[in-house]
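The other protein chains are all here in position, but one chain of the complex has been omitted.
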Amino acid sequence: MASVVLLAGAGGCRRQPDSDATRWESLPPVDARDLRPLDVFQRIEDPAQRSRALFLETSRVYLHPRCSNCHPDGDSPYQDSGETLHNPPVTRGPEDKGVVGMECAGCHQEKNLELARVPGAPNWHVAPRSMSWVGKSPRELCEQLKDSKRNGGKTLEQLVEHNAHDELVAWGWAPGSGRQPAPGTQAQFGALVAAWVATGAQCPSEEARP
Amino acid sequence: MSQQPVVFTRRSFLEGLNLSVGGLALGLVPTVSAEAAAPGVKSAPELRPNVFVHVAADGLVTIVCHRSEMGQGIRSSMPVVVADELGADMARVKVVQAVGDAVYGDQNTDGSSSIRGVFQDLRRTGATARTMLVAAAAKRWKVKPEACEAREHAVYLRDGQRSLGFGELVADAVKLPVPKAEAVQLRPLSELRRVGSELPLLDGPAYVTGKAVFGADVKLPGMLIAVVARPPVVGGKVARFDATRALAIPGVKQVLELPPPHRPYLFQGWGGVAVLAENTWAAMRGRQALDITWENGPNESYDSEKYRVALLESVRAPGKPARSVGDVDKALASAARVVEAEYYAPHLSHAPMEPPVALARVAGGVCEVWAATQHPQAARTEAAKTAGLPEDKVTVNVTLLGGGFGRKSKADFVAEAVFLAKTAGVPVRVQWTREDDIRHDYYHSASAQKLSAGLDAQGKPTAWLHRTSFPAIRSTFSEDVTGPVARDLNQGVLDLALDIPNVRAEMGEALAKVRIGWLRSVNNIFHAYAVGSFMDELAHARGVDPRDNLLEVIGPARKVSVAELGVTTLPNYGAPVEAHPVDAGRLRRVIERVTEMSGWNERAKNGRTLGLAAHRSFLSYVGVVVSMTKDAVGKARVDEAWVVVDAGLVVNPDRVRSQMEGSVIFGMSLAMYGSITMKEGATEQSNFRDYRLVRIADAPRAIHVDIVRSEEAPGGVGEPGVPPVAPAIVNAIFALTGIRVRELPIIRTVPV
């Protein structure tokens, strides 16, 4: 089955493919470091199906540790592959920028520091509690991203703009110091998100995995 | 012991300390020990005052602290003993830090040896100075010395009518002969007013205002800062390097190659390439820009994981006996039941908060060093060798140490600074980065142990076999070391009181592949971990309460003879066994008190999970109980800790308490997280991101310390608190989770 090839190519996800995925038999496999180019998704004729497939593809970015580590499920961000809490221990504080004495900006600069290995980008902070992603399925994440109460008060158009151009989001593809970047490029990611919105911002089924 | 202080008149010596030549300057010269007087060994002809006191004509009393201050509070403790004997007012006592000089006797600040080593000398020197001042006053008043007393910085006539300040008496006192030792009476302990009381922290105000001077805080005109790229594997060397890019960085002045060390590594530097710059930042960037090809050398094969397997294998086979009583083989063969367990503990790094740092100037035929060193005389020797100068042309100034833990007893970083200063022709400060510190340490030994106990039909222990295997510290100093020898087992194996008729300790072979060094409490760390854990395992195997089991296995209160221990001699931390016996009674008492304090008997009722361990080391006895809880995410944490310490007579109780509190934290770090691993000869860890230490949120809510009141000879304080911590935690984790941790760090087995 082509879908098996696809799963193996995308990083060895063990879930059974769902009815959406079976429609992608024509999607080519992809290296874990890359995103499938937009035109690949044109093969899916049904716009709703295409939209779901596009979201699953973008979920590989959203749920990548470079992105999800700072959309934590509790008060502390994660680091590395997402299995360890930020060291030294930090807590989000009242404005998601740390607590007094341990503010994010106390260590993180507006760019990565090579010698010190401290990652940096403008406005470094933790996503608010309402925007927690860790532990969510792609569908749950999708529903959340469409809900302005849980997506930072953004319209879908603003979401596209944010994903495509935000400088902190951009860090995910240039994390420095040997950290594994998010797959693809920010431009590719932005284009996939835009295409997802343009196709009706459909959400995949609960079982669906990229 | 009859030791007699002598008057110091050597002008250069006094002026070196900024002291007036006319003052009363007394130094205590220890009698030549039997060991040093052995045939063929020349006794040093020069004066060796391991205590030195000076009373100036203006009454100012200066006490020279010849031991390094690294957090144990020695500068706040030593002077008080002299001042109390003298009858001095602490407000008029000044403490001066000694340079490295054999004239002060042993200055290597390790082995928890400062107070225990010089307590009597401090008293005798103070008492001699007092006797001379009193004699001067008595002469002036034409009364007998017995009619006078020294207190509050003056000599008083006992009728209370007359008094003369110390300063007023100095000129007369220096003309008197130094009284014979037997003519000098020490005050009764009850008259030492400050000893054992709450004492202020001498350097406290300097620490909290940023004025305290540490190793990197000394600056010389024209000085350059060096950051060194060292070979990743010890014994490796530079095959070739290109400094072009480094030299292009603004601020970088020179790039110099350091000579590689020869085996044994001793206190030589690691070799490598140094970047010398106007500031630390430029030097760090310069090092980053170096292009170096390394030749890793023979230690490249070192893999600490394979080594772990081999060490464990070695304790499964008989080793060389180091302690033997009765017939262990027979007793084990005939035992109704044998309990066995193997334990492993990894390499550790010292990681003092201040990484190694030294500043050197070599010019005009002299060499000056400023260093955060625990061992100023070794630093002086190493500096002299490196500079190609006689030792008397080398001055080693000792700064405050931002922690030491044994790391800064080694003079390798001083050797680097002297080499670079000499070669560059300007003063050079060598600044180790944290990565340098973690990757180029003198590591604490990795170790494997196997313990076996035979029980009779009633469950009573009849046999005890302890096998231990670890690369020995001596391997850093000598080529022919293939593993531990009996004296390496002094720490927690030979001196373990056991009320068991058949006991044997054995040691296995272990070749060192890294520089092995001593780290706070040294071999006691892994020996106490294994013995303390095994005692608890034995208790559970026997179905006996761990405290009752521990007391039973140690046996009744008694001074355990070397014959009972099954050894011919006991190194005993350099102290005579008669003065510092292995005292099972003192060990029992700390166990009894710490379990009482922590509510051991009520622990089930109070819903607490407690772990207990106790250990004798550096002539002191410490019992520890910890309470473990699970936090919200299921990690085990130390919630509360209790420590009872019997260190004999205590000079500065608050510093003893602080050392015990610190020992709990230090012990937690090594037990829960501490691990240095090597692959292809290179250390895998680099900084606090992967060499994890306890942080404030990990610290117990409270650490309760109780000091046993005692007039026994002082024992060590800086180290003895550490060994019982790891086994107490491991035992509490067993109580909490039912999981027995037989390999450190605990985080490999249980989430912490």
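Letters A and B mark the chains as written, and numbering starts fresh at 1 in each.
The rule we apply is simple: a residue touches a chain if its C-beta (ideal position, glycine included) is under 8 Å from a C-beta of that chain, and two chains touch if they have at least 3 such contacts.
Going forward, contacts and distances are computed from a predicted model.
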item: Among "cytochrome-c oxidase", "Na+/H+ antiporter subunit D", "DsbE family thiol:disulfide interchange protein" or "(2Fe-2S)-binding protein", the UniProt name of the subunit that does not appear here; value: "(2Fe-2S)-binding protein"
item: Selected residue (touches chain absent from view) among B:115, B:636, B:665 or B:682; value: B:665
item: Residue among B:219, B:316 or B:337 touching the omitted chain; value: B:219
item: Contacting the left-out chain in the complete assembly, out of B:148, B:195 or B:703; value: B:703
item: Among B:204, B:298, B:388 or B:425, residue touching the chain not depicted; value: B:204
item: Hidden partner chain, residues of chain B it touches; value: 69-73, 200-201, 203-214, 216-217, 219, 225, 250-251, 278-282, 284, 351-355, 400-405, 431, 433-435, 654-655, 658-659, 661-666, 687-689, 693-697, 699-703
item: Absent chain, residues of chain A that touch it; value: 87-91, 99-103, 105-107, 109, 113, 115-118
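Criterion: only the chains that are shown with their structure count from here on.
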item: Inter-chain centre distance, chain A versus chain B - centres from mean C-alpha coordinates, in Å; value: 51
item: Chain A partner contacts - residues on chain B that touch it in the complex; value: 284-285, 288, 688-689, 692, 695, 697
item: Interfacial residue positions of chain A with respect to chain B in the complex; value: 87-89, 114-115, 117
